[in-house]
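Every protein chain except one is present and positioned as in the full complex.
Right, chain A next:
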């Protein structure tokens, strides 16, 4: 895992170091130029002084060079630099008339006037020349370039050394500042670490730095969503317990009646109620498991085209026998053009069958004795749809919106409905990108399973 602190410290160190290096380079170049100027001025003055002394006949030409070099000693900041100034006096005819102590024997420069750079005996020199026509001599004053460079280098060294010593101090300061700056993050991490798993209270962001408020709000949003999901789970568990405990209470009561009564009619009525109750409870348990499995299922990544007509026929056939026992027929609408067009559709077979079965069961439960549940395939606006119509009482218009709520059973409920069928149907269809619509159709209810995704 990459540390934000490490990253920040590295960035700050590198950028500070870069700024520092640039400053040193700048100082180096400007110092060098200034020193050159100062030293050049010294050369010119020294040459001018020797020349004027010669002109005024204050010194002998023969000793002028060695005496003159002692004069500008004040220019250098240290002895080692001052001694390096060399002076030669040449006759215009080309003979060496005089030279200072440190000066080389060879001619410093062939130039007769002004600055020049030469190499004498492998050493580089910066030389200033003045020709004195009256005396018939040339005065040459030179500086060793190596000495000049050493002077600049020494100055830079003097700058770099304290800088180098300060680098660790700066690094430490940067590290401490970053650590201090990131303190709110660390506090947040600590308070999150210390939280108990079930504690979903929002984090207090009063007094937090502005940069931390967006992530804090995102976290609080997550907490709210998790809390809402857990609340739904708790509600579901409570409802499921009620829905299971009630039929259990019914079974127990009927069993106790069968045990307590001596009357054969009462006994057999109670036993018949028990059989009926076990059927219903079994269906409820199956629906709860269906609901759990649909909730846990990931939506399929790719939905392939299925034979909708075949899936529908198969589901209807599975349910027809049981429906017939309850005196209800399930019919599939005669094959028409719309039905054939809707024949193939992109749908996940498991979710579709589950939804269709629950809608059909619901329709059968609400059908009157001798009623028919009609199931037809349609193609509306390019969308495949399966429509299930029953002849039951329909739904209270005010309650239609709540029909897919879990365990919701309207006023016109069937005796043995669980209030889960339409919830399962809607959830399963949603998983495969379909939608469920419920409407009254005069007498009875029309439920449409449509490939068109819901807009809600």
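For the reader, a short list of remarks on this structure follows.
We take it that a residue touches a chain if its C-beta (ideal position, glycine included) is under 8 Å from a C-beta of that chain, and two chains touch if they have at least 3 such contacts; residues count from 1.
Heads up, the rule we're going with is that contacts and distances are computed from a predicted model.
Between the listed names "GrdX protein", "ABC transporter permease", "Two-component system response regulator QseB" or "LysM peptidoglycan-binding domain-containing protein", the UniProt record for the complex's undisplayed chain reads "Two-component system response regulator QseB". Per the touch definition above, the residue from A:245, A:286, A:322 or A:441 contacting the chain not shown is A:245. The omitted chain makes contact with just one of the residues A:111, A:269 or A:285: A:269.
Take chain A: the residues that touch the chain left off the picture are 238, 241-254, 256-257, 260-261, 266, 269-270, 273, 276-277, 280, 409-411, 413, 415-416.
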